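Notes follow once the structure below has been shown.
With one protein chain removed, the remaining protein chains of the complex are shown where they sit.
As written, the chain order gives the labels A and B, with residue 1 at the start of each chain.
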Amino acid sequence: MDYVLHILVMMLIYSILSVSLDLAVGHTGLVSLAHASFYGVGAYASAILCGLMGFSFWVGISAGIVVAALMSVGLSIMSLRLSEDYFAIGTFSFGLVVSSVLTNWLSVTRGPFGIPGVPPPIIFGWTVRSQVGYLVAGATVLAMAVIVVRHFSSHQFGRVIHCIREDEVLAQSFGKNTLSFKVTVFALGACFAAVAGSLYAHYISFVDPTSFSINESILILSIVIVGGPASRFGPIIGAILLVGVPEVLRFAGLPFSVAADLRQILYGGVLVGIVLFRPQGIAGNYEFRR
Amino acid sequence: MSIGVQLVANGIVAGSAYSLLGISFGLIYSTARFFHFAYGGIYTAAAYAAYLTFVVLHLPFGLSLALAVTCAACLGVLCQTMVYQPLRRRGSGPASLLVASLGLFVVMQSVVSLGFGDATRVLRSGGLGSVAVFGALITPIQIAVIVTNLVMCAVVWLAVQFTRIGRATRAVADDVELSRIAGVNVERVIVIVFAVGSALAAVAAILASLDTDMRPTMGFEALLMGVVAAVIGGTGSIPGAFVGGMFLGLAQQIGVWRLPTAWQDAIAFCLLILCLIFRPQGVFGLPLRRTRI
Partner (left out) sequence: MNSGGNVATGQLQCESISKSFDGVEALRDVTINFPAYGVVAVIGPNGAGKTTLINVLSGFTRPDSGSVWLNGLEITDWLPYKIARQGVVRTFQDVRIASEMSVLDNVMLACAHPRSTAWFSDLIPNTIRAREQVIRRSAEEALRFAQLHDELSRRAGDLSYGQRKLLTLACCFASGAGTLLLDEPIAGVYPEMALQIATVLREMSKCGKHIVFIEHDIACVRRLADEVIVLAEGKVIARGETAEVLARHEVMEAYLD
């Protein structure tokens, strides 16, 4: 039962990550491989400020959000100069640099040793200790993320970013300052990713750089693509699938490393399969065209 | 002073490998126009194929080499014809191609890991002594690595400049639509480029395996270096990728002199980001395709 609840919490966390990434990827067409960096920043901010330095949960999470939002501006600047595929490479290297920093800046992040002992958060007087508590917290954040993404993908803001997705020049020709839209989209994504990171840090009570590597970014992007970009529940369905199904393999009675490899093969295969045969994803209705 | 010379020597060994990676990756990018991440998977597969034939099956080295290179070329062609080509024909954007190539990469790397395990392997059959060259210690293998890499770089450059297929490749890299109108069979050129690019990756992989350890994740690291070298040098340009690779190799060594080894990779990625922000077309590159109005 504990195990099932654990999987549910992780599904919630990945849902938050993928829903927030979807605003940039699915709605604005900006493929970013840097999302795990913001996830990591949020986690480490909470781990360092709450775990190592004893500040309250709110300090940790706020710091994470602020740092992540500021860093996301870097992505926006990159998008100014770079076309689609170069932009993806740019975000890819952004993710690698952050990962490197987390691994090597020993004095601050304790590098590969990680930061243990992140205390349970105290939210409005309630100490979140049990898994059910994290489920509630996670579900609340997810609901907020879904609402925010829905708001920003509707009305005039939504129209502009959907136009940017197809033809940025067209949006500019109607007087839209496309850069400011992109900055907003990246900042929102980064903020929610940081919150997810904070939740993760408190939940697992231990953070280390390997959880926020470029592979994580690839996983989160895959969740968006598989679930269905630019759809309300696509990213959540993707998270349930890509987090849940590999867990099933654990029970197949295979040796650990074999199961891990099979999981990866399955995951890679699903990715290629979806892109080839159902490009709009499971629940989506938008397909990335040239 | 010999530290400096050693660093330069190490830089050249690494740089020559990065140059070959950069050139082959850049060749594929400039014609196919997207970042073919599966390149890393093909690199790994080639190294392990050589391991299988040479170390496990005890086939002669030449034969092993040929088989591994062929295997890589075939994998490259399969990726193009079974995945990328259908996607392109459907009008999928670079985002879809990128994600598909990521999927292919993950599958390849995991198959290798499944088949051979995660433990490091070694392709060479024994240790070899070092030789002193201008005060730097260098193994005969490393000399072979440098020479072979450089020779392959030169061969590719000559082929692209002077052969018919090379000219066709350049035409496609410059302007796909125009070259199609001029009668170039673009699909065939791209398939050939994938085959050749993958074959070159295989050569680089085997050379690297002779010099250092093999791991299933080796392809990822090679891919990164190839991307950095290609972007810094300019993806449309072979001399550019060469310079980019050499520069990267030397810069890393100099960085390692002052900073802990772990920061080696971070140096590469920072260079990449700086390059992307300030000069996205690289040192020698053609201006990036901007939206034509």
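Quick note on the criterion: contacts are C-beta pairs under 8 Å (C-beta built on N, C-alpha and C of every residue); 3 or more make two chains touch, one makes a residue touch a chain.
Not measured: the values here are computed from a predicted model.
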Practice prompt. Looking beyond the chains shown, say which of A:130, A:177 or A:210 touches the absent one.
Written response: A:177
Worksheet item: If the hidden chain were put back, which of A:71, A:160 or A:275 would touch it?
Response: A:160
Worksheet entry | Interface with the undisplayed chain - residues on subunit A | 151, 155-157, 159-160, 162-163, 166-167, 169-178, 286
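The working rule: only the chains that are shown with their structure count from here on.
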Fill in: CA centroid of subunit A to CA centroid of subunit B, Å
30
Worksheet item: How about subunit B: which of its residues touch subunit A in the complex?
Response: 33-35, 83, 86-87, 90-96, 98-100, 102-107, 109-111, 113-114, 117-118, 224, 227-228, 231, 260, 262-263, 265-266, 269-270, 272-273, 276-277, 280, 288-291, 293
Worksheet, complete the sentence: Seen from subunit A, its contact residues with subunit B in the complex are 25, 29, 31, 77-78, 81-86, 88-90, 93-94, 96-97, 100-101, 103-104, 168-169, 218, 221-222, 225, 257-258, 261-262, 264-265, 267-272, 275-276, 279, 287-290
